[in-house]
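Every protein chain except one is present and positioned as in the full complex.
So, subunit A:
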Amino acid sequence: MLAGRGGRKIRPPRRGLHGDEIDFENTWGIIASAFREIHTKNASKLSYEELYRHAYRIVLKKKGEDLYRRVRNFEHDWLSNEVRGTIHALLTPGLLANSQSIGGTTANERRFAGERFMKGLKQAWQDHQVCMSMLADVLMYMDRVYCADHRRPSIYSAAMVLFRDDILRSDPSDHSDMDVLSILNHVILEQIRMERDGDVIDKHLIKDCIYMLEGLYDSEIEAEEQRLYVTSFEEDFLASSREFYMAESELMLRESDAGAYCRHARRRIFEEQDRCRSTLSETTTLKIEKVVEDELIKNRIHELIEMESGVRYMIDNDLLEELSLIYELNARVDNKKAELTRAIQKRVVEMGTDVNSAAIVASQAAQPLSEGPDKGKAPVEKNLNQQTIAAIKWVEDVLQLKDKFDKIWKVSFDSDQPLQTALTRSFADFINASSFPRSSEYISLFIDENMKKGIKGKTENEIDLVLEKAIILLRYVQDKDLFERYYKKHLCRRLLMNKSISNDVEKQMISRMKIELGNNFTMKLEAMFKDMTISEELTAGYKTHIAQLGDPDPKRIELAINVLTSMTWPLETMGSSGDNEEGKMLKCVFPSAIERIKKGFEKFYGEKHSGRTLTWLAAMGSADIKAVFPKVPQKDGTLKERRHELNVSTYGMVILLLFNDLPADEFITFEEIQARTNIPESDLVRNLQSLAVASKTRILIKDPMSKDIKPSDRFSFNEGFQGKFHRIKVGVVTSGNKVESDRERKETERKNDGSRGFCIEAAIVRIMKQRKELSHQQLVAETLNQLAPQFKPEVNMIKKRIESLIEREYLERIENAPIDSYRYLA
């Protein structure tokens, strides 16, 4: 319609544009010769327009198919005849030889040959690329019209395929079945190997070759994973690397220590990353890293950690840097760091067990001495002291161990959370090891020791530190109830005997425990403090009461008293270590003077709190006695009367008062003393030992003189007693807190088991009351769960408790239940 509107005709296209009928062969001849020029780099003489026009015309004349085929053949011929020869010429015998067997040529020669080969190949490749891009430019019209219409790959990619087939896949010689490509792979691998061994190689050259491989595809489909690099080289590379590192790791494990190994492994990983960046392809980075990690770390980590110079050695020698290396390596291959964790845990338990057994050995070293009952007091004392020292040493060792691992954890392990959990578990493991039942006692002893002596002259911060340490250990202890028992006992001694240095610190400790273990735990401990305060008030009250009575007794005896609530104080453990198992407490017979005061106080107390019974625990008390010794000749010949103030235990006082009314030359037998005072035998023996045997406080003379007290011994007052000081303290053997003897421990454990029984029963009843019905397994699990903060009961014990509750009709078995189940009976 255009024509109609404009009134003008559309001019038929001029024939010139079409070109006339052309002679295909002629035109192709022109193009082919031009291509040859291009290949020999003489393009500047050629007119692009002319060539383009020829190609255009051919395509326009529907001869695209022919042109395409001809170009391909042309390139094929060119590559086969011209280029291939040059490349094959570069394959020197040396290069070929080493692809079959190494020998004859030195590494250096091989390297140069390899480089020459790669250079040639690279040159050919680059030339090919340039030429083909020019050809493709000239044949643009063909690409655009013919190739697009007929779904042919562009001439450029077709030519690339030709290069692959005619050059890389060509067989260079008759006696080798390797094609150029595999030789190239081989050469590159060898170069990389040289670099790994420390040689310098031409990275850029290799990189160029790698580019070539990346630019070519294995098949017609140009997909990422079809690149020659991936299909032919990468695999070889990974495989040869694996081989290399496998051999290397083996060698390294044999020849160097773990620290060096770690350093080396880390360096290798960095090197490989670097190599991928500078020499190979980035896409390989992850894969090769994996190979190195597998070979150098994953497959070796176990051996590495177990090496003589492995983790154990590092821990022992505080090689923090190496440890952090190991950590890093292990973290690379294993998120959970299982191997390292295992090794660390093992070491912790080992070291902990060492500490445990050291403590046991230390505490038993002196044991044999005390086994013989006739050895007397000194060795026993020494033995007990040694045990205490062992206990404190144990605590300190454990703390040291803890410090050590904390430091390692912080510095070397990047404060890794799972590792900390593992450490904690290991510590708990060895502290609660069944082979070492004393941890609770030892920790309590440690606190006791610190309360009595350790914190003297320390600043608040230091004290804090000590308390913190104790709490840390306490956290690990499973049987908290046992600890409570011991702590109560030790605290009791400290309070009653005024051994504690600072009440504030005591209270601080308790409040810390409260935070850590909860209210229940410290309730009784707090009650003990309360008793002490009340007692002080009571004593003061009694004093004013006596003063008001206005009975000026010249022989008046002052009384300070502690009234203790029997439920909260571990009085039974204070007694004479279970001697009075018959159940009746032997009542000590007090001398009349004392008895009077006792009555007075009972009356006073009865008035204040009616209905309460006081039980007097003579074993706990102490007394100050003023004693007058008759004149005896002094060194300078004068006679002098001596006055001493004797601080003795209550029993000691009772014994001494017996001698008050006795003529100087008479004696009393052991049996007589026992009969008149009713003091338990073991207490009596101990008191007499300190009064009659210990050289510094020999107020009584024993006949016959010997170190041990026998029932037939006779005692008389030592008139010739000489003391250096006015005030003399007569110690009694058990005055300090010592590690328990085995018998005592059994006793404690028995009692502890008893109270555990109640706890378990209470827990079971609580659970059943809530759940009404529950299977046996569930009940046991819940009970364990509920009691976990206090202690870990044995399943057997729980079973027994359940039996007992059934007997007492708190529970009943559900008949015909598929699994063992119980029902709560309200």
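Please note the rule applied: a residue touches a chain if its C-beta (ideal position, glycine included) is under 8 Å from a C-beta of that chain, and two chains touch if they have at least 3 such contacts; residues count from 1.
The rule is simple: contacts and distances are computed from a predicted model.
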| item | value |
| --- | --- |
| Chain excluded from display, named as in UniProt, from "Cytoplasmic tRNA 2-thiolation protein 1", "28S ribosomal protein S21, mitochondrial", "MMS19 nucleotide excision repair protein" or "Elongin-C" | "Elongin-C" |
| Omitted-chain contact residue, chosen from A:47, A:417 or A:519 | A:47 |
| Among A:66, A:137 or A:681, the residue in touch with the chain that has been omitted | A:137 |
| Residues belonging to subunit A that touch the chain removed from view | 2-3, 6, 8-14, 16-17, 19, 43-50, 52-53, 56, 130, 133-134, 137-138, 140-141, 144 |
